[in-house]
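Below you will find the structure I want to go over with you.
One chain of protein is taken out of this complex; the other chains stay put.
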């Protein structure tokens, strides 16, 4: 095994071009587990910690450009207003120690369906800034996840940043685990209201081979909210609408049975979380929501 | 490969490090600092928690090479670290902007030399003393990681609520105590800290 220590982004891209099998390591919270447990012996480990810009973020007019290595704890602390869904998701990641090291770039690179950030990114709307010596491209988050632990990156590409749309309305995030902290998702659900476009976006984690959006549920809800004039009136969403939305969200799942939970439970739980997160965001939208302590 | 970093205020160098080694392994097996514990090596238990440039992390998930040039504080250096912090911010009253140990301060900090013989020479930090007094130590394997995490909590949040303590320590598993006495210990350390301020 070789340890590569690029001092700059350009050096990192050059190294990745030269050694496409090189495994980038930033927070180490995925890679080191695989090495410690002898699940992986990469030919090259490439440390990205030396590249300061990866731990920085810029808040633009429409989006936040979040460096790939910005730790979850920084998202929780500094970007709650701009990225409320991701901040809530960040707060569910493992433990304080892990949140101090891990970042969204790693979640995207690993592309595990159970990654905590994915549903929030899908719901908010985001683009992944992927770069190689050949140049930089923006990959829409909807096109990023291509299979179980597979993503749209080319072998010579690295994730430099994620551009996440700034919240234009309330966002929520829920995750089911069988412990009250430090737990991998049995399944997760993110929901963002976008009042500017009068749309709702969702993200489902750990209930399909990849993170997915509940598109039918979104389309149904968008239509129902539009037709009922809910956006203007801010009235309470009809229970039957919420129920149908939840059912469609559950239907968007394609889960498996594993040691963490059954497929049937995952589908059921996603439906419950869809209904609840819709309720919470809508209450916030109406200006009647309770504040949250302990959540990000 | 060779790795250089500062541990508890002293420059350290490790040679012939295998590239897949963790910071935890290098501390324990190459630097004679086995205080950070190897309970799970997958970031699930917090027993190996150290401060890396002031930030609590699981040292089992830091590749040794990533520690190059960094400042590491382990449980072995915690008492000195706490003493230095008290000198820098007497009473830890923590007005806005003065909480925590800055990277700059962390880098200026030096451990006192010890002869390695006299255990009683090690004066304890308030959190360490509170863990003993409150009965928060049984087998003690989780203790080093908990101490580093709890010390950082009280550095940034001098009067945490019970829920704050629980959240801050939720990454540290303990199998012996049922956590009650650990909560007691952190409450005790916080209370003693407040008395010092008064």
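So that you can tell them apart, the chains are marked A and B in the order they are listed, and the count of residues begins at 1 in each.
Simple rule for what comes next: a residue touches a chain if its C-beta (ideal position, glycine included) is under 8 Å from a C-beta of that chain, and two chains touch if they have at least 3 such contacts.
The criterion applied here is as follows: contacts and distances are computed from a predicted model.
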- Hidden chain of the complex, named as in its UniProt record, picked from "Molybdopterin-dependent oxidoreductase", "ABC transporter permease", "Chemotaxis protein CheA" or "Sigma-70 family RNA polymerase sigma factor": "Molybdopterin-dependent oxidoreductase"
- Item | Contacting the left-out chain in the complete assembly, out of B:79, B:154 or B:188 | B:79
- Interface residues of chain A toward the undisplayed chain are 36-38, 88, 91-92, 172-184, 186, 259-262, 264-265, 267-269, 272-273, 276, 279-280, 290-295
- Query: Residues on chain B that touch the omitted chain in the whole complex?
  - Reply: 18, 20-21, 28-29, 32-42, 44-45, 47, 74-76, 78-79, 119-120, 122, 124, 128-129, 131-133, 135, 137-144, 147, 163, 165-167, 169-183
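In this section, only the chains that are shown with their structure count from here on.
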- Task: Name, in rising order, each residue of chain B that touches chain A in their complex.
- Result: 1, 18-20, 22, 41-44, 46, 49, 55-58, 60-63, 65-66, 68, 149, 163, 167-168, 170-172
- Query: In their complex, what parts of chain A are in touch with chain B?
  - Reply: 1-3, 5, 25, 27-29, 31-33, 35-37, 41, 45, 47, 49, 94-98, 100-101, 181-182, 293-294
